[in-house]
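I have a structure here, written as structure tokens, and I will follow up with some questions on it.
Just one protein chain is left out here, and the rest sit where they should.
For chain A:
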């Protein structure tokens, strides 16, 4: 090869490889696998069809939807089903939107409120995706994808925590999580503020999270958080984490711990994905109204 080209190739190859690359690659491979398993039953059905597919679930064929997506919940009557699934599978446009539905709550107002919210948000997401695709098509095409669905975080005698995620892929992907936590015995929706006596919980939790961010970053150099006083030099932290929102996304774990969740890019670089912090109950005990949910 020509000398100049060789020199250029050398320069090209000399770009330093960040140590996080390993972690990022492994993480992406793992998440990719997980995602594929989750959507496999749908893939089987949809791979053959190239054009737009519209898979209607529960509302068209209740029996089939129930057998496919009912989540077996031992010893509880409240169920989460897939109400409807929107699917688009074209070459560069992908969408999978799974809308959950909470069934068998005695409190019909609560289930109606939640389910209507889920359905209208799911429909809106699908509509905006279709708009975006037709926009792109007019402008010469591109890649765009959306993957939305839900995870049951906790389901025990007392608590049902359901997390709905939206992953948008336009170049870089962004992920947003929304949680709803229900007290199954009293059939009420639990909000973060109602767990605490007053709003001093915001400060308590924020301080604990900053502490955890520092500890994690010190213990593992792959972990990076946008927070001052940590592994990154302060001047590189622009708009770093200082406090949670009063209505920060959260859920209650099976063991009765409070878990605070942040969306991708909210407090850390993209490769960290969604980040969660379990807040030790010990730290919260002075602020909690009771130890009923969190213990």
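One rule holds for everything that comes next: contacts are C-beta pairs under 8 Å (C-beta built on N, C-alpha and C of every residue); 3 or more make two chains touch, one makes a residue touch a chain; residues count from 1.
Just so it is clear, contacts and distances are computed from a predicted model.
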What name does the UniProt record list for the absent chain among "RNA polymerase sigma70", "GerAB/ArcD/ProY family transporter", "PadR family transcriptional regulator" or "ABC transport system ATP-binding protein"? "RNA polymerase sigma70"
Which one touches the absent chain: A:32, A:229 or A:280? A:32
Full-complex contact with the absent chain, from A:117, A:143 or A:255: A:143
Of A:158, A:173, A:206 or A:281, the residue in touch with the unshown chain: A:173
Contacts from chain A to the absent chain lie at residues 1-5, 7-9, 11-13, 15, 17-18, 20-22, 24-25, 27-29, 31-33, 35-36, 40, 43-44, 47-48, 94, 142-143, 145, 169-173, 269-271
